[in-house]
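Left out: one protein chain. Kept in place: all the others.
Chain IDs A, B, C, D and E follow the sequence of writing; residue 1 opens each chain.
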Amino acid sequence: MKRAIFPGSFDPFTIGHESVVLRALELFDEIIIAIGMNSEKKGFLTVENRMKLIEDVFKDKDSVSVKQYNKLTISFCKDEGINFILRGLRTASDFEYERAIAQMNRFMENEIETVFLLTETKHTPVSSGILREILKYNGDVSKFIPKNTDIKKYL
Amino acid sequence: MKRAIFPGSFDPFTIGHESVVLRALELFDEIIIAIGMNSEKKGFLTVENRMKLIEDVFKDKDSVSVKQYNKLTISFCKDEGINFILRGLRTASDFEYERAIAQMNRFMENEIETVFLLTETKHTPVSSGILREILKYNGDVSKFIPKNTDIKKYL
Amino acid sequence: MKRAIFPGSFDPFTIGHESVVLRALELFDEIIIAIGMNSEKKGFLTVENRMKLIEDVFKDKDSVSVKQYNKLTISFCKDEGINFILRGLRTASDFEYERAIAQMNRFMENEIETVFLLTETKHTPVSSGILREILKYNGDVSKFIPKNTDIKKYL
Amino acid sequence: MKRAIFPGSFDPFTIGHESVVLRALELFDEIIIAIGMNSEKKGFLTVENRMKLIEDVFKDKDSVSVKQYNKLTISFCKDEGINFILRGLRTASDFEYERAIAQMNRFMENEIETVFLLTETKHTPVSSGILREILKYNGDVSKFIPKNTDIKKYL
Amino acid sequence: MKRAIFPGSFDPFTIGHESVVLRALELFDEIIIAIGMNSEKKGFLTVENRMKLIEDVFKDKDSVSVKQYNKLTISFCKDEGINFILRGLRTASDFEYERAIAQMNRFMENEIETVFLLTETKHTPVSSGILREILKYNGDVSKFIPKNTDIKKYL
Partner (left out) sequence: MKRAIFPGSFDPFTIGHESVVLRALELFDEIIIAIGMNSEKKGFLTVENRMKLIEDVFKDKDSVSVKQYNKLTISFCKDEGINFILRGLRTASDFEYERAIAQMNRFMENEIETVFLLTETKHTPVSSGILREILKYNGDVSKFIPKNTDIKKYL
């Protein structure tokens, strides 16, 4: 059985994140969406609401679960007995950042492998950071988050 | 009549910004330099002083005006009845960020088009961020801001 | 009256090129699509067929014309009395190449300005080079070229 | 059973390619290393010798095989009944090229997914292109190709 | 005699920084590792401890010294009578940032030259920022800092 964690802050979870998880289910039997808590940076949504939003999106998918963690990602992997980290790639600057993180993780735990899927073309500009900007001004983000998700329920 | 807004934080307005506006006047009949207010991030110059500095630079150009706004850039465009956003491009990493913003704006308001001009070669390294660093240590920024602008008047 | 040339090799003209031209018509009163001939590099389509394809695409747009040229782009601009060069931007590596060309053009003819529009999000991966690869293996490119264009007519 | 193709020109196959295949065997039950033939570009090694070299490297791995193909990569995938394309990522410029190819493949065959692994840190600068340069001057490439491979046997 | 300053925040000093200094000693007779103080940003290690760590690393190298400064880097250079700034380069996004800083420094003090060495391949993903993340969760950074350095002594 192949299991992966999909770590991130998901503040909020976007349509791009959803697409990566759904496509990765062809590759993995189980995916844990893992919200890294950052004690220093206050989020936009609370971690609880981010978890709830994601759980609602995948309520019909038994192979997808959501957890939060407050440690190094590789420590969380070891605790869960998981060797694969799943990440989506959008842009070249994303790539350089992701490469550094993934290679450092490998230096620390040699058996952990990071697997990358591309975001879909149409999702390339969609990022949590831009969605937070739009939400700050009460803009409409419904096109950029998973279908049938009412963001107001989680703010 | 073709009108454009040139949005930014302009903290401070640089010689590179000035050059983009002047060259864009060949393309647009009217340009509104629009200072996006960010209630969370305290600026280096006050928004009022940034506006004043820019007004002084363009005091002889009737086709250039300065406004501040506290909403999404596309909402400001709609309020002003303007369909063009003007942006300067300096570097490849600038580009990826600008592309995401522009494509998201387009997703939200299909008729809004972002038009890019390059900074001049000699202005490529000049950014507001580096100027703020220099100003923090009382360094001389006169070469990097519009001619005859005494930055001390606006600090 | 504002006129621009849109230079390129257009081998072949893609749906991304078409979108740039159509959107640029909001900015310019007239656009000349200018096919740079390269005596050294044999194209995939002949220059004549590339012209014909583009003419067919814009046969209802009087403000768009097609020409070929065999000189520096800035010399062609001067011959036509045109000061604007229009270019589409897709990726960060595109950008660095385009910046070098545009800045060199400016060094040689100060009054010539290059204006950039982004390709639409969904057209980002579409390039003439990839289309040529697909065509070489008789693949179907109809999704990636202007609507109602039968590429076989121009091969 | 999860199967993937690992397409490339492998001219020659490097230690970086080998590492990607070995690590991907944790993810896939079977991997076909697929050498795309390019009738126009004469290779450095013949396709036959490239195949032989790779077969020798993986002679003890039943789950790895080598094939050549002379069609679009997605056509080869369909012929083999395979939905995963495996690719290694080294640099940011690699990434932009790979993204375009992968997104175009997806436009053409929606069910085909490209999965990316990073090269190992120490293999980042190793590319077939640089190895060809070294071989042209009879330099020593043994550090950069799979262990116990005598490149002279395949030249 | 050729002298250089190696400016940075070194929070903490990494194995990559150490390698740049050691290799640069082939080029320069004296290197001052210069810790720029940033009154606004509280560091992870105190400036005093960062200095102590670096001094301990180079305690046997008379040609390497450590200083702190609270001014523009070029002002510090002038105070020390030094014309060379040494910097390590890791990634393409590093490069664009470094280029802007170096070119601005040159605009302000024409005689100051920035000299770049690459980090070693194996150090490419190692950055102070990632080390701080690891340290925050009590992870083991010993592989990423100079040999025989016990980071706990400096926290």
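As a convention for this text, a contact is a pair of C-beta atoms (placed from the backbone, for glycine too) under 8 Å apart; a residue touches a chain by one contact, two chains touch by 3 or more.
As the structure is a prediction and not an experimental result, all values here were calculated from the model.
Remark: the absent chain touches shown chains B, C, D, E in the intact complex. Listed residues D:S19, D:T73, D:N105 or D:T124: the one in touch with the omitted chain is D:T124. In the full complex, chain C touches the hidden chain at residues 71-72, 75, 92-93, 96, 99-101, 103-104, 107-108.
What chain E contributes to its contact with the hidden chain is residues 2, 23, 26-27, 83-84, 89, 92-93, 95-96, 99, 102-103, 106-107, 113-118, 120-121.
Seen across the whole complex, the unshown chain contacts chain D at 91-93, 124-127, 130, 133-134, 137, 139-140, 143-144.
Keep in mind that, in the parts below, only the chains that are shown with their structure count from here on.
Touch-path distance (fewest steps) from chain A to chain D is 1.
When chain centres are taken as C-alpha averages, the shortest distance to the whole-protein C-alpha average belongs to A. Think of chain C turning onto chain D: fitted on CA atoms, that turn is 120 degrees, to the nearest 5. The distance from the centre of chain B to the centre of chain C, with each centre set as the mean of the Cα atoms, comes to 29 Å. Inter-chain centre distance (chain A to chain E, centres taken as mean C-alpha positions): 34 Å. Among the residues of chain D, those in touch with two or more other chains are 92-93, 96, 99, 103, 107, 121. Contact between chains, per the stated criterion, is found for A-B, A-C, A-D, A-E, B-C, B-E, C-D, D-E.
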